[in-house]
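Note that one protein chain is taken out, while the other chains of the complex remain in position.
Chain IDs A and B follow the sequence of writing; residue 1 opens each chain.
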Amino acid sequence: MIYWNSVGDFLAMGGYGFYVWGSFGVTALVMTIEPILVARQRKNTIARLKRQLRADARAENRSPAA
Amino acid sequence: MKDRFNLYRFASPATFYPLAGKMIPWFAAAAVVFGAAGLWLGMLVAPTDFQQGEGYRIIFIHVPASWMSMFIYLVMAFWAAIGLAFNTRLSGMMTQALAPTGALMAFLSLWTGALWGKPMWGTWWVWDARLTSELILLFLYIGYLALTAAIDDVRRADKAGALLLLVGVVNIPIIYFSVQWWNTLHQGSSVNLAKSSMAVTMLWGMLLMALCFWMYSIAIALARVRTIMLERERHADWARAELAGKQA
Partner (left out) sequence: MFKIILAVVGRDLKLAMRRQADIVSALFFFIIVVSLFPLGVGPEPDLLRTLAPGVLWVAALLATMLSLPRLFADDYRDGTLEQLALAPHPLGLIVTGKVIAHWLCSGLPLALIAPVLGVQFDLSAEALIVLTGTILLGTPALSGIGAIGAALTLGLRGGGVLLSLLVLPLYIPVLIFGAGAVDATVSGLGGEGHLSLLAALTFASLGFAPWASAAALKIALE
């Protein structure tokens, strides 16, 4: 059922290994990095917004006392 | 279009945000499943192509990436039209969230196209109508991203971006047609993607990979739109509650 005879054959891709794995490798890289970037941006944004929220709350608490 | 009458409810960030959060894992999982199946079929089971040898296997990412790059632009234009017509807040956020993924897909399409072209046509790049149009599509994505990044006021950025998208979508067919005309006139290197009778396994592999890319794009766009939403709606009650809930 599997077309390849050996792992070596599979990696060589009939002499097109560089082109095939160059394509798949970069695609895999992009599809790994993009989610990481999105997740990191989300974390940073949430942290920043929370800080803002807390700062706002503190300002609100203080103003009636002042 | 069947949820058309629900559009306004779904377009409200307060409902969309948790819904998107619930949907992301499903789309991500679907992307992994389709990707695994597609790679297994395409890379392990499918026989070689008698004209192109094993090099043809690049098709399993090249074609899905190209499709997605074009499709995402159309979806963005669709949201842009809705945004300009009905002034919905969601549409601007959606185009913002889709654009980086669309640009990456266009880049992947060009990259894999070059790596495919080198062994098949003997050159990394030909000025073929499809390649050239894909390049211009990448420029249009970059233009959209640059324009919206340069405008500080979010509402203006959304609307200006939407207008640019609509101008772009009107222009794409004209550009494609003119490049094709130009190419045939120049007797460009006779590029015909060997219309080899695709084996059934190849076709299935490609379709599965296309579904994988599709699911991936939806998942990543939803994840991105959630962040954008939280940022833009930070003064709304639901966003405050969401942020307070995360105060672990």
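Quick note on the criterion: a contact is a pair of C-beta atoms (placed from the backbone, for glycine too) under 8 Å apart; a residue touches a chain by one contact, two chains touch by 3 or more.
Remember, it's a predicted structure, so these values are computed and weren't measured experimentally.
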Chains on display which the left-out chain touches in the complete complex: B
Given B:20, B:46, B:103 or B:179, the one touching the chain that is not displayed: B:179
Sole residue of B:59, B:164 or B:222 that reaches the chain not shown, by the stated touch rule: B:164
Residues of chain B in contact with the chain not shown: 136, 139-140, 142-143, 146-147, 150-151, 155-156, 159-160, 163-164, 166-168, 170-171, 174-175, 177-179, 181-182, 185
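Basically, only the chains that are shown with their structure count from here on.
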Residue ranges of chain A in contact with chain B within the complex: 1-4, 10, 13-16, 19-20, 22-24, 26-27, 30-31, 34-35, 38-39, 41-42, 45-46, 49-50, 52-53
Chain B residues touching chain A - in the complex, by the definition given at the top: 43-48, 53-55, 57-58, 61-62, 65, 100-101, 104, 107-108, 111-112, 115-116, 118-119, 216, 220, 223-224, 226-227, 230-231, 234, 239-240, 243-244, 246-247
